[in-house]
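In what follows, a single structure is set out as C-alpha cells and then discussed.
In this view, the complex is presented without one of its protein chains, the others remaining in place.
Chain IDs A, B, C, D, E and F follow the sequence of writing; residue 1 opens each chain.
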Amino acid sequence: MSRDSNYDHHISIFSPQGRLYQMEYCFKAANSGLTGIAVRGKDSCCVVTQKKVPDRLMEPSSVTHLFQLTKKVGVCVTGTMADCKAMVQRARYESGQWTYDNGYECPVGVLAKRMADLAQVNTQTASMRPLACIGLFIGVDEETGPQVFKVDCAGHYLPFFAAAAGPKEQEAMNFLEKRVEGMKEFTNEQVIRTAITCLGHVLGSDFRGSEIEVGSVVGKDGRFKVLSEEEIEVHLNAIADDADA
Amino acid sequence: MSRDSNYDHHISIFSPQGRLYQMEYCFKAANSGLTGIAVRGKDSCCVVTQKKVPDRLMEPSSVTHLFQLTKKVGVCVTGTMADCKAMVQRARYESGQWTYDNGYECPVGVLAKRMADLAQVNTQTASMRPLACIGLFIGVDEETGPQVFKVDCAGHYLPFFAAAAGPKEQEAMNFLEKRVEGMKEFTNEQVIRTAITCLGHVLGSDFRGSEIEVGSVVGKDGRFKVLSEEEIEVHLNAIADDADA
Amino acid sequence: MSRDSNYDHHISIFSPQGRLYQMEYCFKAANSGLTGIAVRGKDSCCVVTQKKVPDRLMEPSSVTHLFQLTKKVGVCVTGTMADCKAMVQRARYESGQWTYDNGYECPVGVLAKRMADLAQVNTQTASMRPLACIGLFIGVDEETGPQVFKVDCAGHYLPFFAAAAGPKEQEAMNFLEKRVEGMKEFTNEQVIRTAITCLGHVLGSDFRGSEIEVGSVVGKDGRFKVLSEEEIEVHLNAIADDADA
Amino acid sequence: MSRDSNYDHHISIFSPQGRLYQMEYCFKAANSGLTGIAVRGKDSCCVVTQKKVPDRLMEPSSVTHLFQLTKKVGVCVTGTMADCKAMVQRARYESGQWTYDNGYECPVGVLAKRMADLAQVNTQTASMRPLACIGLFIGVDEETGPQVFKVDCAGHYLPFFAAAAGPKEQEAMNFLEKRVEGMKEFTNEQVIRTAITCLGHVLGSDFRGSEIEVGSVVGKDGRFKVLSEEEIEVHLNAIADDADA
Amino acid sequence: MSRDSNYDHHISIFSPQGRLYQMEYCFKAANSGLTGIAVRGKDSCCVVTQKKVPDRLMEPSSVTHLFQLTKKVGVCVTGTMADCKAMVQRARYESGQWTYDNGYECPVGVLAKRMADLAQVNTQTASMRPLACIGLFIGVDEETGPQVFKVDCAGHYLPFFAAAAGPKEQEAMNFLEKRVEGMKEFTNEQVIRTAITCLGHVLGSDFRGSEIEVGSVVGKDGRFKVLSEEEIEVHLNAIADDADA
Amino acid sequence: MSRDSNYDHHISIFSPQGRLYQMEYCFKAANSGLTGIAVRGKDSCCVVTQKKVPDRLMEPSSVTHLFQLTKKVGVCVTGTMADCKAMVQRARYESGQWTYDNGYECPVGVLAKRMADLAQVNTQTASMRPLACIGLFIGVDEETGPQVFKVDCAGHYLPFFAAAAGPKEQEAMNFLEKRVEGMKEFTNEQVIRTAITCLGHVLGSDFRGSEIEVGSVVGKDGRFKVLSEEEIEVHLNAIADDADA
Partner (left out) sequence: MSRDSNYDHHISIFSPQGRLYQMEYCFKAANSGLTGIAVRGKDSCCVVTQKKVPDRLMEPSSVTHLFQLTKKVGVCVTGTMADCKAMVQRARYESGQWTYDNGYECPVGVLAKRMADLAQVNTQTASMRPLACIGLFIGVDEETGPQVFKVDCAGHYLPFFAAAAGPKEQEAMNFLEKRVEGMKEFTNEQVIRTAITCLGHVLGSDFRGSEIEVGSVVGKDGRFKVLSEEEIEVHLNAIADDADA
C-alpha cells in the first residue's frame, strides 16, 4: 500500500512524498458528478453538461449545473451539489462586490482567479475543508475575447481552448484535442455542436434536448444564456444531419 | 468492511474515496423519524405526515412535524426533533429578517435556499455538527405558483413536483412517480388525497383523522393551514369511497 | 458489543448508526436522580417528587427539587443537582429578561421552549457538554390553561397531560396512562392526589408528609406554591381514607 | 476494572454509565487535605479544623485553613491549598462586588451559591480544570440566622446543621448526626465544644490550643472571628472537665 | 528507517535530531515542479524555465511560471501551482503596499526578503502549512545592479550569481558553477544564452522557442520583460550556431 | 509502576488518585537548580545561595540568583533560569503597577501572594505550562517586620522563619529547624551567619567570598542589598573564628 497511514487525516499535513492526501480525496469527490465540457470559438464560448433528472418527481427546470454569475459570465459546476452551490453563491457575492467597487462587471478571468484564490486558502489552513467542486467558467472578455477557465478545489485556475471536468474528463480532453485546430475560428454554432458531439462521444449515447444543458455567451456584449430545449434540439438535429451526410 | 477506520471521526475529513462519512451518518439520523410526503398541484400544495402520539399522556395537539414559517410558508420536518425545532427556529428568524429588510414576506424558494446554505456551512467546518433534520418546504409563490422544496442536512435544496422524506422515502417516491402525469393540473383536493393515499400505501395501513397531519397552502394569497381532524376525515372518507367505487 | 469504540468520546460526532452516544450517556446521568411526577387538571397543575434528606445534619428545608422560576411558573428537576441548579439559574435569568423586554411574565410554554433551545445548542457544539438535567415545568397559561412541559438535555420540550422523569419514569407513565381519561376535568385536589398516589405506587411505599415535595399552581392568577408538610399530610390522609373506603 | 479506559481523560465527557470521572478524581484531591467541621447553633456557628504546621520553620500564624470573606462571613477550606486560596481570592472579589452593587454585605448563602455556580462552570467546559477545593462557609444571616454551607468542586452548595469535609468526613458526619437533636438551641459555647469534641473523636487524639483552628460568628451583628490559642484552651479545658465529670 | 514515527505529523515539532520533517516534505512538493534557472550579468539578469503545455487544449500563453511583480521585478516559481500563485498574489500586494508607503517601487531584494519572512512564519506556527513554492526573483537594483534571489518555503532568501530550482537543481548548479567566472561581465545576450544552454544541458534535449520561457530585466531602468517566441528563437539559433562553430 | 500511563501528558488532568502529574514533574525541574536559604531575625532577613560561575569566561557579576524586585524587596530563585527570569520580570512589573496604583511600594507579602496567584493560574488551564521556578522572597514589612516567603510553581506562598529551596532543601530545613529557637531575636549578623553556616553544612564544603551570594534587608527602611565579596568574607571569617573558638 503506497500511502502512509495517517498522513491523510489532516487537511494541511504533507506526506513524506510531499503530497497532500486530503486534496486528492477531495478531487475524487469533485469528479464524481456529471461530465461538463466547455469550448470557445471565434467570438463565443459555451458549456455543455448532462442533465440527469434523478426522478420524474423533480422539477426538470430546477436540475441544473449551469449558473449565471454576472450578466455575461456563467459557470458549469461538477462535484457535490451543496458545495457547488456554496461556490456559486460566493462567486455571485464577489462579482457583485466588484461591480460595486469598480462600476463595471467583473470580467470572467478576474472572477475565476478570485474563486481559485479562495479555494487555495482552504487547502492551507486546518479549519475548513476544501469544497468538492470544479467549475468551468465561460465569458467573452471585452479585451481578450471568449474565455474558458477551469477552477478546481486545489486553487488552480487555468484558461483553455476547450476543457472538460468530471468522470469522463480524460476521454473528453482526448476528443477535443483532436479538434483543437481551427477551433479559434469556430462560429457559435460550431462551438456548441463540437461540445455536444464530444459529450455524446464520451458517454457513448445520443441525447434528446431535455437530456443536456447548454450555456453560451456570444459576442462581447452577449449575455450568458441557457439554451431552451427547442434550441438544443435544433443543434442535435444538425449534428445528426451532419453525421448522416 | 468497506469504510476505513477513523475517516468517520471528523466532520470535515474526506475518506480516500472522497466521501464525508459524518454526513452519511447524519442522514441515517435524519431519516430515522417519520415519513413525510409533499405534493403540489395547479394552484396549491400540501404536506402529509404521520402523527404518532408516543403515549396517551402527551397532548396530541402538541405532537406535530408541521411548522408554519411565514404566513404563507410551512414545513414538514423529519429527523431528530430537537434539531428540527432548531432549524424551524432559525427559519423563522431568517424569514422575519427578510420581511424587515425587504418589506414583504420571504418567498418559499428563497427561504428554502437560505436554510440549505446554512446547513452546508455545518458540513464544511469542524466546529459544529450538521443538524439531523430534513425539511419539506411548501408555499405558493406569487410568480411561480405552488412550490415544494426538499432541504437536507448536506445543504441540498431541491424543487419537486412531489417529494418524500423519512424511512419510507423510496417507496413513496416510487408511488408518486407513477402519478406525476397530470399532477400539475391537480386541484387542492386531488393534491391532498394523493398525498394521503401515498402515505397509506407505503405504510400499508388505513388512518383515522387523528393519525395523520396535513398542511396545505391554496392559491397565491392562501396561508399555510394545518387541517383539522374533521377536515382530514372528509378527505379520508372520500378516498375510501373512491376505493370502493 | 453494539457500540463502536470511540464514537462516544466526542460530543458532536455521529456513530455509523446515526446516534450521538454522549447524549445517551448524559440521559443516564440525568435519569439517575429522583423520580418526579407532574399532572395537570381542569384549572391547576402540580409536580410531586420524593424528598430524600441524605442525612439528618442537612437542613431539610434546603433539600428540594422544586424551584420557582417566575411568580406563576415552577419546575421539578431531576439529574445532577449542580447541573440542575445551573439550569434553574439560567431559566430565572431568561424569564427576568422576558419580563424586562415585554412587560409581562414569561408564559410557561415560552420559558420551557427557551430552555430546550439552549439545551439543544450544547448537543451541537464541541465546546460545552450537555447539562445532565431533566425538568418538568408547570404553570397555568392565561390563554391555554394548565400546562406541563418536559424539557430534557437533548433539547426536546414536550407538553403533557401528565409526565414523569427519573429512574421510575416508565412505571409512572404506565400508571398515569390508565388514569388519563377525565384528567382534564380534575380538580386541584384530584390532580395532587393522583400524582402522589402514582409516586407511591411506583416506589412501592407509603410516605409521610416530610418525605415528598409537592408544587402546585391553581388558576390563571395562581402562583407557584410549594405545599407545607401539613398540607401534604391532609392529602396523604385523604388518599389513605379513599384506599380504606 | 469498573472504569472504561479513556473516559477519564477529558473533563467534560460522560462515561457510558453517565459519570464524569474527572470530577471524581478531583474530589479525591479535594478530600486529601485536613478534616474540617462546622456546626451551627441558636444564634452562632463555628468551624473547627486541625492546624498542622508542617515544620517548625514555618510561621504558625500563617498556616491556616480559615479565611474571612466579608466582615461577617468566614470559610474553612480543605483540598489543594493553592486551589483553595484561588477560591478564597475569588470569593472575596465576588463579595466586594456585591457590596459595591448593593450597598450592603453579601449574605453567606448568596456568597456560597455564587461560588458553587462558578465551580459548576468548570465542570462543564473543557478549557479549565475544576478547583480541588471544598469549602465550609459560615455566617449569621440577618433574616435566617446562623448558616453553614458546604460548597464542593462539582458545584453543589448545601446548607447543613453541622457539616464535615476532608478525609474523616464520614466519621465526623456520623458523630454529629447523633447529636443533631437540640443543636438548634445550642449556645455558642456548646457549638464550639461540640465541633472540637467531634474533631478529637474522629482523629482519636487530644489537642493543644495550638493544634486546632476555630472560627466563629456569634449573633446577627457578629463578625467572623478566629479564636486565639488561649480562647481555644479555655474550651479544651472545659471539654476535659466535662469528660472527667 | 531513520525517522521516528510521528515527529513528522506536526508542522512545528522538532525530531530528536532537531529536524522539522514537515519542512522537508514540503521541499519535496516544491521541487516536484519544473526546473528554473536564473543568471545575472553585468547589467542584466534573466530567468529561464521549461514551458510544458500539459495538453493542446490549454491556451499556451496562460501556462507560465514567470510572473511580473512590479514594473522592474519578476519571479520564476516552481512547486505546486496553486501555492505559487498564492505567493505571487501576496508578493504583488506587498510590493503595491511598499509603493504606496514609500513613493517608489519596492527593490527586488526587499521584496524577496519580505516574502521569505512571510514564509518563515508558516514554519513556526501550527495553524498554517508552509506553501510548497520556491521562487527565483530577478531585478536590477538602482544601487546594487542586477540581482537574483532564491526564496524557499523554509524562509531562506539567498542572493546568487546564478541559481536553479526544481527537480534538476543540482545538475544545473554544477553546470553553472563551471561558468561562474566572468559571469559578472556577461552581456544580456550572454546571460540569456548561458541560462538556456544550462537548461538544455540538464534536461538533455533541444528546445523550440515555444518550449521554454525566458524573463529578463536589462539595465537600471529596464522593465521585467517576458521574451516572445521569436526572440527566444533568435537566442536558440545563436546557441546552435555557437555549438556548430 | 505507580503512575497511570497518559495522565501525565496533560497539564490540567487529574489522575484517578487526584494527582496532577505535570505539577510534580515541574517541581523536579524547579528543584534541579542551586540550593537557596533564607532566614529572618529580629529586624532583618537574608537569603544565601551558591554562586557557581559555570566557566571562567562568564562574567562572575552576571551570574546571580538574587534579584531586587522593589527598593526593599528581593528574591532568591531556583529552577530553570529562563523561567526564573520571566518570573522576576513579571514580579517587577507587578510591583511597579502597585506603586503606580497605590502611591507606595508593594509590601513583600502582597507581592509574594500576587506571584503565587499568577503561578496557580498556570496549573489550572491547558494553554500555558507552569514556570519551573521557586522563589524565596525577603523584605521587612513596615507593619509586620522581617518576612520570608516561599513561592512555588504550584501557586503556594508560605511565610517562614527560615526556608530553603533546591536540591538540598530537606537537609537545610532540618539544620535550620534545630536553630529556630531564638531566631526571632537574631541580629542581622546572626541571621546572615546562620544562613551561611547552613549552606556550608548541607553542601559539606567551605566557601570563599566569591562562591556564595548573600542578599539582605535590614530594618523597616532598609533596602534590599546584595553583599560584596569583601562583606561576605568578613562573615566567613567570623564563622570560622566561631568554629575554631
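Rule of thumb we're sticking to: a contact is a pair of C-beta atoms (placed from the backbone, for glycine too) under 8 Å apart; a residue touches a chain by one contact, two chains touch by 3 or more.
Quick caveat: nothing in here was measured; it's all calculated off a predicted structure.
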Among F:Gln89, F:Thr144, F:Gln170 or F:Asn237, the residue in touch with the chain that has been omitted: F:Gln89
Touching residues (missing chain, whole complex) on chain F: 3, 8-11, 21-22, 25-32, 55-59, 62-63, 80-83, 85-86, 89, 127-129, 131-132
Those residues of chain E which, in the complete complex, touch the missing chain: 6-7, 10, 12-20, 116-117, 119-121, 123-126, 154-163, 173, 176-177, 180
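Methods note: only the chains that are shown with their structure count from here on.
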Fitted rotation between chain A and its twin chain E in degrees, CA, nearest 5: 50
Distance from chain E to chain C - Cα centre to Cα centre, in angstrom: 71
Where chain D touches two or more other chains at once, by residue number: 10
Arrangement of touching chains [line / ring / star / complete / other]: line
